[in-house]
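Heads up, one of the protein chains got dropped from this complex, but the rest are sitting where they should.
Here the chain labels run A and B in written order, and each chain numbers its own residues starting at 1.
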Amino acid sequence: MPELLQRTVLTRHLLRNPSLMIFLGALACVCLAVTILGEGFGIGLISTSFIKTLGKTLCLCMIAIAMDLVWGFCGILSLGHFAFFALGGYMIGMWMMFARTRMIVIEAAQNNVLPPTPVEISEAVGTQIFGVVGGAEIPAIWAFADLFWVQLSFIALVPGLLAYVFGWLAFRSRVNGVYLSILTQAMTLALSLYLLQNDSGLRGNNGLSGLQNIPGLDHVPQSILSIIFFLASGLALAVTYIMASAVVGSKLGNIIRGIRDDEARVRFLGYNVESYKLFIFVLTAVIAAIAGALYYPQAGIINPTELAPIASIYLAVWVAIGGRGRIYGAVIGAAFVSLLSSYFTGGQAPDIPLGFATIIWTDWWLVLLGLSFVVVTIYAPQGLGGLIDKLVTRERG
Amino acid sequence: MSPGSTSSDGLHTVHRFISAVLAALVLLVLIPAIHPAIAKAGFEELLQANAGLIAKSSSKTVGPVLEQLRQHGGDEAEAFLTRWQAKELYFIKKTGQFVLAEKAAKTASGKKQLLIRDAVTGEEIGIVPAKSVRQIKPNSGVRSKIAATLVPFQLGNPDPAIRETTLKTLLRDIQPSHLAPLKAAITREKVPSLKSQMEKAYVFGMLAHGTDEAEVEGAIRSLAGDLSLDVRAALTPVLASTVSVATKLPDGVNIARVIIPGRTTRQGDGTAGRMSAIGGKDAEMSVMAAYDMMVAQGLAPPFVTRGMRDEALVEAAIDGRVGSFAVADLDNDNARDAAYQQLVDQGRAPALVSALQRQQAVEGAIFFAFYDNPSPLVTGAAHDVLNEIQTRVALYKYLDLLLDALSLASIYFLAAIGLAITFGVMRVINMAHGEFIMMGAYTGYVVQLLVPGYTLSIAIAVPAAFIVTFAAGVAMERLVIRHLYKRPLETLLATFGISIALQQLAKNIFGTQARPLTAPSWLDGAFAVNDVLAISNIRIAIFCLALMFLGLLLYVMKRTRFGLETRTVTQNPMMAASMGINPDRINMLTFGFGSGIAGIAGVAIGLYSKVTSELGADYIVQSFMTVVVGGVGNIWGTLAGAAMIGSLQKGIEWFNPSNTLAAQTYMIIFIILFIQFRPRGIIAQRGRAVET
Partner (left out) sequence: MAPLLHVDNISVSFDGFKAINALSFDIGDAELRAIIGPNGAGKTTFMDIVTGKTRPDSGDVRWAGTNVSLLKRSESQIAQLGIGRKFQKPTTFEDQTVHENLLMSLANRRDPLAVLVYRRSQPDEDRISGIAQQIRLSESLDRLAGELSHGQKQWLEIGMLLAQDPKLLLVDEPAAGMTAPEREVTVALLKELAQTRSVVVVEHDMEFIRALDCRVTVLHEGAVLAEGSMDFVTADQRVIDVYLGR
C-alpha cells in the first residue's frame, strides 16, 4: 500500500512539501470545526453570516494565491486580478439571476388562464432583470444564461480570454514593471467603467443581486447553503494550493522566478519569456475567476464597484503583508488582513475614547491599514511569511 | 465723471427733449381745464363705456378694450395703459371713475384714508375713505396684453431704455398690429444697436404674420448668416410640417418630404435624410407607427396585437378549451394563432394581420409631410437660410469641441504635470500623487473659510497649497520613498498605502460630502463669441495656468541650477555626488517640487469641480496614462499626452454625447492599444541608457 501511494504524483508531491501537509491539515481542521460549530449541521455556535464571512475569506485566500503566483513568483505586479475575480462572479451570477427569475416568472404565470409562451417568459424575465436600467430586452450576452454548464465554463473562459488578449498585447510589446502595473490598472478601470453603464447588459451600477439564492434550491435554508459554500471554497482553496505549489516546485517554477529576477537572462537562455508570462497571467486569472464565482454567491450581490482598481491594490497589499514568494504567505496575508478589516469596519471593534477625541475604528481603520502597509513595505519586505521563515530556520539551525 | 465730459450733440438733444416733455407735463397738471378738455372728454367716455371690462379684466375679454385704446392713441392712453399695467389704478366704487391713490393721514377715529388723483392727468381729486375705492389688479395674462398694446407708444418713447425693453417684448411675441408702428419706428430710430434689433423684430414679425409672399421671402433671406438662437427659433416654425399618409402623393400642397417608414430620418430643415450606420438619428417613423397611422386614416384594418389576441382567447375559453384547442396547449404563439384563427373563422374576432401583411400595406401607401406654410417660395427661402446657418453652427460646434478638448487637456496636463517630475524625471512612482492634488484643493477650501473675499483667498490659497503639499512631499520622500529607490514596485505599493491613509484622513476631517471651492466672481462668466460658442472664464484660466506651468517647469528644469542638478542626480547619482551635489537634498527638493505643483493643480481642479476626498483618485490613472502615453522623462511629452488623451475623450464623447462612461472606457482601451505600438510614448527616448 505505501509503495502504491508513493507512486502517485500527488502523494509524492505532498511528501516532498511538509508545509503543504501542514496547510492542508490546518484547512481540514478549520473546515471541520466550522461545520460542527455552524448552524446548518452542527451546534449553532457560529452565526450563518459569520460562516459566510469565513467562506468569502477562503475565496480571497484563493485569489491571493493567484496574485502571489503572478507577482511574488513571476514578478508581474498585476493590478487587474480583481477584475478577473469579479468577472467570474458576474458569469455565475448571470446564471443564478436568470434561472431564478425564470422560475419565479413561471410560477407567477401559473394563475394565468393561458399557459405562458416562451416569448412571454423571456419578456417577463427581461423586464424583471433589466427593469432597473430601463430595459426589457435580454441582451445578447445573456444568450447562454439559462444553460448552467455553459455559464459555468464561461467562468474560466471569459476572464481567461480577456487575460490572454490583454497579456498577449502587453507582454508582446515588452511593457514591464510599473508600466505594466499601470496598464493593468487601466484595464480594470476600463472594465469597471464599462460595467457601470446601464447599457452594458449587466445592469449598470445595480449589478447582479439575490445571488445568495441558488436556483432550484429555494427550500434549502441559508444556514446549510452557507456551510456547503464554505466547504466548497475550502476544497477549491486546497486544490489551488496544491496546484500552485506543484507549479512553483516544477521546472516552470524555476523559470518564472528567473523571469522575476532577471528577465533578459532567461531570454538569452532561449526561453520565450512572453509565453511564460502569458501562461502564468492566464492561469492566475482563471484561478481568480473561479474564486470570484465562489465568493459572490456568498456575498449575495456583485456590482461594478467590486472591481474598482483599488480592490486589486488591496489584493497586492494582502500578499505583501503575508509575504511574497511563499504560497502560505499569500494565504496568511489574505486571511489576516481581510478578517481584521471586516472586524474593524463591521463596527464590532470597541471605540477608544481618548478624552479629547474618540477613535472610531470604522473611520480610522483604513488610515491604520495604509500606514501599516508602508511600515511593512519598508521594514519587513518579506511580510509575515518572512518572519515565519526566520523562526523556522532558527529552530532548525 | 462730470456731465460735461460726456456731452455730445445726441445727449443734448435728448436732454432738451426730456425737459420739454417735463414742462408739458407740468402744464398739464397745473392747467388741466384748458384745451385738452375735448380730447379728455372723449377719452373719459371711452373709459366709462368699458369701465366694467377694465375693472374686472381677463385676458380673454380685455382684447376689444385694448384695441379701442390703441386706436384712440395719444399720451393719455399711454399714461393710462402704463398705470393699469403697473397696478396703480383704482376705481371709485360708486361712480366707477378711474383714479390713482396714495396713503393719506388716518381719520381721528383711526380709519384709513386715501388721497386720490385723476387716472389720466394726475390731478388731485381729494381725500376719501380707503374703503370707497378698490385697486384694479390685472393678472399676468392681461398685463402682457397691455404690454403688447403699449408697444407702438413705447417704440416712440424718448428713453432708449424703455425702447429696448419694449423691443425685448416684441422679439418674444410680436403681433400683426405691431408691424406698422415698428416699421415707422425703424425709420425714426437713431441708436444703431436698437435700430438693428428693431429690424430683426420686424423680420420676425413678417415671418410670423406677413401676408405678402415676396416680402416674407425677402425678410427671411435678410437673416442669412445670423447665428443667434432667436433667428433659428424664428425660422424653425416656418418649416413646421405635418405628417400624413395617402395612396398617392397629393397635388397642391407644399410637400416637405416623402417618408419611407423605418428608413428615412427627419432633418432640421424639414427634408428627409438617410440613416447613417453609426451614431446617426433614428428613423422618423417606424413601420408599426406608419401602419397605425394608416389604421387611423381608415386605409387599413386594425392590427391585432399579441395582447388583444390573448385577451380574445381568454374570453373565449370555456371549460379549459377554446374551440377545438385545449387551453393547456396554448403555450406557444403558433398554437395561439391557430386557436385565434378559429375564432376569426367563426366571425368572433377581427382577422389577424401578419407582420408581412403589415409591411406590405405600409409599402403600398405613401407617407409624406407637407409644410404648414403653403408657399414654396417662403419655405424654400427658410430652408436655404436655415441650412446655411446650420452649416455655420456645425462649424462653430466643431470649434467648440476643439476648445472643450483643449480645456480637458489642460486639466489632465495640470493633474499630470507634478507626476511628470516625480515619475517622469525621478522615476519614482507615487500613487499618492492624486491625494496631493486633493490636499491642495482642501487647502484652498480651508483658506477660503479663514480669508474673506474670494479673490484674495484664491491668491493666498495657491502659494499655501504649494507650501502644504511641498512639505507633505518632502516628508514622504524622507520617511518612505528614500528607503525604496531601488525597489520601484514596492514604492508603488507603499505610496498606495499612503494614498489610502490620506484619503481616509481627509474623509475623517472634512466628511464625505463635497466641499465648495468658490471661484471669484470674475471667473464666473463666460467669453461669448456668439450664441453657439461661449468659453467659460474658468476654463480660460485653467488653460492659462497650464501654459504657465509648462513655462515654469521648462524654465526650472532646463535653465536653473536646480534643474541641472536634478537631471544629474537622476542620471547618475554616484557621479553627481562625486561632483559635490548632495543627491539626498536634490531628491528631496525635486520630489517636494513635483508634489507642490500637484497642490496648485489641486486648487485649480477644485475650482472646476467639487472638492471631495476622492478628487485625486479620480485623476490618478489618467495622470499616469498622460505621462506614459506622452513619453516618460519629457515635459513636452506630458503635454502631448494630455492633448492626445483630452482630445480623444472629447472626440469619443462627440459620437455618443450621452455616455461619458463609454467615452472613458474606449479611451482607455485605445491607450492600451496605443502603448502596443509606441511603448515608450509619443516622444520616446532611445538608446542604451533607456534599456537599463
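Criterion: a contact is a pair of C-beta atoms (placed from the backbone, for glycine too) under 8 Å apart; a residue touches a chain by one contact, two chains touch by 3 or more.
Note that this is a predicted model, so its numbers are computed, not measured.
Visitor: Using the definition of touch stated at the top, determine which of A:Met103, A:Leu252 or A:Ile301 touches the missing chain.
Guide: A:Leu252
Visitor: Hey, which of A:Phe268, A:Phe356 or A:Tyr379 is the one touching the hidden chain?
Guide: If we include the chain that is not displayed, A:Phe268 is the one touching it.
Visitor: Suppose we count only contacts with the excluded chain; which residues of chain A make the list?
Guide: 247, 250-252, 254-255, 257-258, 261-262, 264-273, 275-276, 279
Note that only the chains that are shown with their structure count from here on.
Visitor: Residue numbers of chain B touching chain A in their complex, please.
Guide: Residues 310, 313-314, 317, 327-333, 336, 429, 431, 480, 483-484, 487-490, 492-494, 496-505, 507-508, 617, 621, 624-625, 628, 659, 661-662, 664-665, 668-669, 671-673, 675-677, 679.
Visitor: For the complex, which residues does chain A have touching chain B?
Guide: 77, 113-119, 166, 169-170, 172-175, 177-179, 181-183, 185-187, 189-191, 193-194, 196-197, 199, 309-310, 313, 316-317, 320, 363-364, 366-374, 377-378, 381
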